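The complex appears here without one of its protein chains, the remainder shown in place.
Letters A, B and C mark the chains in the order given here, with residues in each chain numbered from 1 onward.
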Amino acid sequence: MYDIRGLNEECGVFGIWNHPHAATLTYMALHSLQHRGQEGAGIVCSNGESLFGARGMGLLTEAISDAQLESLQGYQNAIGHVRYATTGASEIANVQPFLFKHSKGDLGLAHNGNLTNAVQIRHALESEGSVFQTTSDSEVLAHLLIRGKSPNIKTNQKAALNQVKGAFSCVMLNTNQLAAVRDNNGVRPLMLGEVDGAYCVASETCAFQAIGATYIRDIEPGELITFSGENDIDYDYYSTDINHNMCSMEYVYFARPDSEFHKHSIYNVRKALGKKLASEMGIEADIVIGVPDSSLQAAKGFSEYTGIPNEQGLLKNRYIGRTFITPDQSVREKQVRMKHSPIRDVIEGKRVVVIDDSIVRGTTSKYIVKALKSAGAKEVHMGISSPPLIDPCYYGIDVSTHAELMAAQHTVEEMQEMIGADSLTYLSVEGMHEVFHEFDSKGECDACFTGNYPIEIVDHQLPEVKELKRRGV
Amino acid sequence: MYDIRGLNEECGVFGIWNHPHAATLTYMALHSLQHRGQEGAGIVCSNGESLFGARGMGLLTEAISDAQLESLQGYQNAIGHVRYATTGASEIANVQPFLFKHSKGDLGLAHNGNLTNAVQIRHALESEGSVFQTTSDSEVLAHLLIRGKSPNIKTNQKAALNQVKGAFSCVMLNTNQLAAVRDNNGVRPLMLGEVDGAYCVASETCAFQAIGATYIRDIEPGELITFSGENDIDYDYYSTDINHNMCSMEYVYFARPDSEFHKHSIYNVRKALGKKLASEMGIEADIVIGVPDSSLQAAKGFSEYTGIPNEQGLLKNRYIGRTFITPDQSVREKQVRMKHSPIRDVIEGKRVVVIDDSIVRGTTSKYIVKALKSAGAKEVHMGISSPPLIDPCYYGIDVSTHAELMAAQHTVEEMQEMIGADSLTYLSVEGMHEVFHEFDSKGECDACFTGNYPIEIVDHQLPEVKELKRRGV
Amino acid sequence: MYDIRGLNEECGVFGIWNHPHAATLTYMALHSLQHRGQEGAGIVCSNGESLFGARGMGLLTEAISDAQLESLQGYQNAIGHVRYATTGASEIANVQPFLFKHSKGDLGLAHNGNLTNAVQIRHALESEGSVFQTTSDSEVLAHLLIRGKSPNIKTNQKAALNQVKGAFSCVMLNTNQLAAVRDNNGVRPLMLGEVDGAYCVASETCAFQAIGATYIRDIEPGELITFSGENDIDYDYYSTDINHNMCSMEYVYFARPDSEFHKHSIYNVRKALGKKLASEMGIEADIVIGVPDSSLQAAKGFSEYTGIPNEQGLLKNRYIGRTFITPDQSVREKQVRMKHSPIRDVIEGKRVVVIDDSIVRGTTSKYIVKALKSAGAKEVHMGISSPPLIDPCYYGIDVSTHAELMAAQHTVEEMQEMIGADSLTYLSVEGMHEVFHEFDSKGECDACFTGNYPIEIVDHQLPEVKELKRRGV
Partner (left out) sequence: MYDIRGLNEECGVFGIWNHPHAATLTYMALHSLQHRGQEGAGIVCSNGESLFGARGMGLLTEAISDAQLESLQGYQNAIGHVRYATTGASEIANVQPFLFKHSKGDLGLAHNGNLTNAVQIRHALESEGSVFQTTSDSEVLAHLLIRGKSPNIKTNQKAALNQVKGAFSCVMLNTNQLAAVRDNNGVRPLMLGEVDGAYCVASETCAFQAIGATYIRDIEPGELITFSGENDIDYDYYSTDINHNMCSMEYVYFARPDSEFHKHSIYNVRKALGKKLASEMGIEADIVIGVPDSSLQAAKGFSEYTGIPNEQGLLKNRYIGRTFITPDQSVREKQVRMKHSPIRDVIEGKRVVVIDDSIVRGTTSKYIVKALKSAGAKEVHMGISSPPLIDPCYYGIDVSTHAELMAAQHTVEEMQEMIGADSLTYLSVEGMHEVFHEFDSKGECDACFTGNYPIEIVDHQLPEVKELKRRGV
C-alpha cells in the first residue's frame, strides 16, 4: 500500500526571486546540480498572478525542451528541481516542482529530503477528506501548506512546517513570494546567494558558480527565509528546537567537490577524510589511487599524509554505454570493463592502496580489485574514507534496506575476502566527525553508520507499515 | 485564475473487467477511439490490490510505449482514456485516467464531458482543506468520490454523482470493482459490451468492433453499472431525475460512422441528415460532393433525395503535413492546398452542391469554395447538415466563445458572401431533431444551435467567473 | 550478390528550376507525392556552383527536419524524391536523390522506375574500373551520365539514356541546368508544370495542385526536357524509338485520384473501370461498396452502371496502429480488425458487391469477406477492377515473385473459395485497355496481367542472375 522504499530519494533544489532571466538561470543552476538527480527535472515560474511550469523525465536536457524553456521567458520568479533515479517509481507524476492550483492562489513546491511522519499525516488528512495523487511525502507537505487557515502565508507555512518531521530543504513559490526553508535538524544543505541584485537559494554553492552568483551563507537549521517585493528579504525561524545533524554522506559522496559548506570546499573536506583514514590505516605501499571521480580527493589526502605517491591508476569512461542483453556469459563479463579501466603501466608490480568513499553492494569494489590485480598489482589494499554503511537512511538517500548493504550483512574481514583485497580499512566514526568539525560543521547525522537516528521515524511505528516490513515488502 | 475555456474538452473512455488481456484490449479500443482525442492517452490497470498506470502526450502510439504496455500485462481490469487537443492546457498533468492513492484504496478515473458546477464544488472543497493539482473538473469528481464516508463504495459514488452537474460519461476503477456511469441528462454516449465473457464499456461501439466485442446496449442517462467478482454486474441508477439530452454534435460530427447509438449506425443518421437538408434546401445542380471525411454520408443522402449525382470531388491528404513559418506570403497561401485538393475533371463546368457538417470559424469553407471555383465550378452551393453554431458548449466540446463562431457574429447572408458561395443553406433545428427521432433518439441537447442549455451552468453565476468573463478572459 | 527483389520499387520525383522558394515548394510537392513512397525522402538543391542535399529515412516529416529544410533556403533550383518501403534494403544509402561530386561539377539524380539492364551495364563499368556503393540501378545511370566524354551535357545525357533499358522517369540536376526525361516506352508518368513563372516537373499532377502550379502537359515517352538560364526550356527527344507502354497499375492503383494523365483525372478512369467491370460481371445485389480508399471510385462507377446503390460499407482507421507481439492467438486475430471495420447497419441482410482494385496475396480480401459476412451480409460478391495479377513487374513496382501472387498460384475458382466470397469476378484485359483508351491513353503495359513484357529484361539472361533465380534467392 505504501512504498517505504520509494520515499527515499536525493534531489537538488533552486529558487530565484525577481531576476529578468529567472527561468534561464534556474535551468543553468539545475544543470550544475544534475549530479543530485538524473531521473527528472522541472521548473515552475510565477508571473505575479499565476504559476506556470514545465517538467519531464530524464536529464535536464531531455526533460525540458528548448520550446518549453522559451515559454517560461519573461517571468521574474522561479523554482527548479532535479530528481534522483530510484528504482520503480519512475513516473512523471512524481517529478517536481509540484504545482497546485487553489482559489487562494497557486503553489509551487520543490523538496530535497524525506519526511518521516508523512504517512501518519497523510492518514489524518485523508480522514478529513484530503485526496492524494501520489505517494510522495512532498505532496503531504503541500497539503498542509495549502490547508492553512490564516490569511498570512508565513503563519501557515510555520504551522505546516511544525507538523512535519524529517529532513527537508524546500523552496515554496507563491504568486507574491518565494520561501526557502531548512528543517530544524539541518540534514540537507541549503544555501543563500545573490546574483545581479536578486536573491537565490540552492542545494549547493556550485549552482551559484554556474550562474555567477555570490555565495552569502548557509541557511541555518530551522530557518525560514522569505523573498518578496522588489528585493525584500525576511529572515525568520519556524522552530526554536534547533539541532545540527548535517548528513555525513553529503560531505563524503553527494556534494560536488567545488561546492562549499560553511565556506569550506568539499574538496578540502574529502582530502582531510583521506588524511584521517591514512592516519588510522597505517600501511606500506608504492602508490595510492582514488576511484574516479568521487574518491580522487581522499586519495590525494591519503598521499599527502603518508607520502605514498598518488597516481591516477583507474580511468572512467565519460561516455554512457549500453548494457547488452546477451545469452553469452563471456560477453556479459566483458561489459563491466566498459566503465572503469586500469592503467597497467602505473600499476604493474606495485603495492597499491585504492581509496573509495564507500561500499554499498560491493560489486564495483570486487571489479576494481580484480582489474587492478589483472593489471599486475602486487597487492591491493582498499581504504574507505567513511565508516561501514550498516543502516538505511530515512532522511532522503536511497540506501534502502539492510539486505542490500554489504556491511550490514558481513564483517569487515568477510568483506575483504569477498572483494579479494589484501586488506580493507574503513575510517572510524570518530575520525570522520573530527574531520567535519575541523571544517566548522556543528554536528552531523551518522545514522547510516551507527543506527543512531536523530529524528524519529514516526511512520515505522504505524501498524500497516510494520506489517509491510514484517512481510518483507 | 480559473481557465473556463480549458475545461471544455471532448474525450473517449473505455473500461473492461476480468479479461486476461485487459490492457491490450484497452489499447486496441483506445486506438479505435483516437478520433475523440489526440492530445494524450492513458491506461490504468488493477491487480486487485493496487492500481498501476501509464500515460503520455500525443497519439496513443506516442503516449504509451511498447515497454509500458508490456508492463501492464497480467492484470485483469483496466480503464483507458484519450484526450482531445485543446489549445494551451496541453500538460501531462491533465492526461487521464487520473490515478489517486488513498489509504482506503486506489482510484482510477477517466471522464468524458464537462461539469458545470466544478468551480463551485471546488471552492467548497478547498474551504474544507482540499488541495488540487489541476484545474480539471474530473479532479473535483475524484475528490467527491474519495471523500465519501460510507464503507460502501456505491453509496459514496451515488452521493458524489448527485453533487455534480453537467455532462459526464465516466469510468471509475477501484481495486475490487469497476463502475461506469452516464450523467442523468445523457449528454455524452456510453455503451455496454461483452467480449470473451467479460464486460466492457466504451464511448462508442466502434471500440467493440475493434476488439471483437458484442454491443449489448446503450447505458441509460443516470445509470450506474458496476462490475465486480468473476463477472458480476449490478445495474442501478444514481438519480431518478432522468432527461434525454444526447449531444446533437455527436450525431452530426463527432462519432465514427461505424459507431451505433440505439442500435442505429451514425452512417445512416448522417445520410438522413443529408436527405432532410435536401428536402429543405431545394436546389438545382449538376453534382453534390461532401467534404471528406465527416460529410461524405450527408452528401450521399442529399444525392439520394435529390437525384443529383454524388461525386468525390474533394480529396484529403492522408499524411500529416508541416506548417512552414515563412515570411513569404505566397508560400503561406499555398500551404492551405496541402490538406484538401479538388478533382478538376469532376468539377469543371458544373453547378456544385458541397455539403459540410458545420461551419465553425469559416476558414475551411472559404478555402473549399475558392478551390472548387478555381477548379472550374460554375456555381458552388454550400449545404450544412446541421443548424448554425451560435452558442458555446459547456458540456464537453471545445467550441468555446461567441467570438470564434462565425454564425454567432454574422447572418447567413453575410456568411454566404464571406465564404464566397453562391448560396448557403443550413439544416433547420426542427429538421435535425426529426432525423434523430427517426433513429430512436429520445431527446437531444441543441444548446449550441439555440442557446437553450438543458443543464444549469452553475459556475457562470460565480462572481469571480463573471468578473473573468466581463474582462474578456 | 545482386538483390533482384530490391531493385523493384515505386517512387515519386519532382524538380523545379529558378524559383526563389525551390526547396520549400519541393518539400510541399513531395508531401503530395508521399503515397508513392514512405521509406525515405530527400531534396537536393543547387546554388549554381555546387549541390547540397538533405535526405533521411521514413515519411517526409521524419526524413527532413525543419533545420535541414531551413538550410536549403536561398537556392533557386531543386529536385526531390520519395521512396517506397521495400522489405530488406531499407538503408539510408539507398535514399535518393543521389548526389555525386565530380571535378567537372556535381550531379543530383532522382529516379522512378527500374532499369532492366543495370546489372549488365554495371559489370561492364566495373570491368573498366567503376566502383559502386549500392546495388541501385539509379547509381548505374549516374555513372553513365558522369562518364560522358563530351563537353556538352545533353550529348552525354542522350548517350547515357540510350544505353539503359527499362522504365525511368528521372530528374537530373547539374549546377547550371535541370533535365527531366521519360523512358522511350513511357512506363512511368512524368508531368510538366509551371508556377510563378518557373518550370517544374512531377511524377503526378497532384504535386502541381499542392504548390499552385499549372499543369502544362504530360512529358512524352523518350522526351528529354532541359531547363536552364532564367527560364529557358529546351524540348528534345533522346530516342526516336518511341512506344506507349504506360503502366496499367498507375491507373488502377498507384496514382492519386486527383492526379491527371493526358488531362483526364484518375478519378474518372477508375469510375470507368468500375463501369466496365459491371458491364462484364452481371450480378444482382442490394448494395455495392468499395474497399477504401483506392477502390471507392470503381465502386461508384459500378453503381452508376448497374443502378445498385453505392454505400460506404467499410471504414478505414486513419490512425496508424501497432502490431502486438503476443503469444495469444485470440488477441492476434483481433488485430486485423483495427484497420478496416464494416458498418453493420448498412450491410446486414444485404447481398453485397464489394469492389477492390486488385488482389495480391489475398489476406485482406479474406478478412474483408469475413468482416462483411459477420456484419450480416447475405451474400458477398467480390469484383476486381483489373485483371488477375499473374506475373511480376520488372519496371518499378514491387509485386515481386510468382510465389507471392495469389492469382499466379490459383484459378479464380480456387481464389473465390479461399477468400470465402460467393463469387469473384475480375475485369478482362481487353476491358481494361478499352477504358484507358477512352481516356486518350495511347497504349499500356499489361505485363503483370499477361506476361507480355514490352521491354527486354536483359539482366535475367545473365548467368549469375539465372543461377540466383534457380536457387530461389
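The criterion applied here is as follows: a contact is a pair of C-beta atoms (placed from the backbone, for glycine too) under 8 Å apart; a residue touches a chain by one contact, two chains touch by 3 or more.
Computed from a predicted model, the values in this text were never measured in an experiment.
Enquirer: With touch defined as in the header, list the contact partners of the absent chain among those displayed.
Expert: Across all of the complex, the chain we cannot see touches A, C.
Enquirer: Among A:Arg217, A:Arg337 or A:His437, exactly one should touch the missing chain; which is it?
Expert: Once the missing chain is taken into account, the touching residue is A:Arg337.
Enquirer: Taking the full complex into account, find the residue in A:His111, A:Arg182, A:Lys275 or A:Lys300 that is in contact with the omitted chain.
Expert: A:Lys300
Enquirer: For the chain left out of this view, which of C:Thr61, C:Thr134 or C:Thr364 touches it?
Expert: Once the missing chain is taken into account, the touching residue is C:Thr134.
Enquirer: Quick one: which of A:Asp183, A:Glu260, A:Asp357 or A:Asp422 touches the chain that's been left out?
Expert: The one listed residue touching the chain not shown is A:Glu260.
Enquirer: Provide the residue numbers of subunit A that touch the chain removed from this figure.
Expert: Touching the missing chain: residues 20-21, 24-25, 27-28, 31-32, 34-35, 59-61, 66, 196, 206, 209-212, 256-258, 260, 264-265, 267-268, 293, 296-297, 300, 304, 309-312, 315, 317-322, 324, 326, 328, 330-331, 333-335, 337-338, 341-346.
Enquirer: Go through subunit C and note every residue touching the omitted chain.
Expert: That gives, for subunit C, the contact residues 1, 50, 55, 92-93, 98-104, 122-123, 125-126, 128-135, 142-143, 146-147.
What we mean here is this: only the chains that are shown with their structure count from here on.
Enquirer: Give me the chains shared as neighbours by subunit A and subunit B.
Expert: Correct list: empty, since no chain touches both.
Enquirer: Quick check: which two chains are joined by the most contacting C-beta pairs?
Expert: Ranked by contacting C-beta pairs, first place goes to B-C.
Enquirer: If you average the Cα atoms per chain, which one ends up farthest from subunit B?
Expert: So the chain farthest away from subunit B turns out to be A.
Enquirer: Once you find the CA centre of subunit A and the CA centre of subunit C, what distance in Å lies between them?
Expert: Chain centres of subunit A and subunit C, defined by C-alpha means, are spaced 60 Å apart.
Enquirer: Between subunit B and subunit C, what distance separates the C-alpha centroids? Give it in angstrom.
Expert: 38
Enquirer: Give me the residue numbers in subunit A that touch at least two other chains, ranges are fine.
Expert: If we look for residues of subunit A contacting two or more partner chains, we find none.
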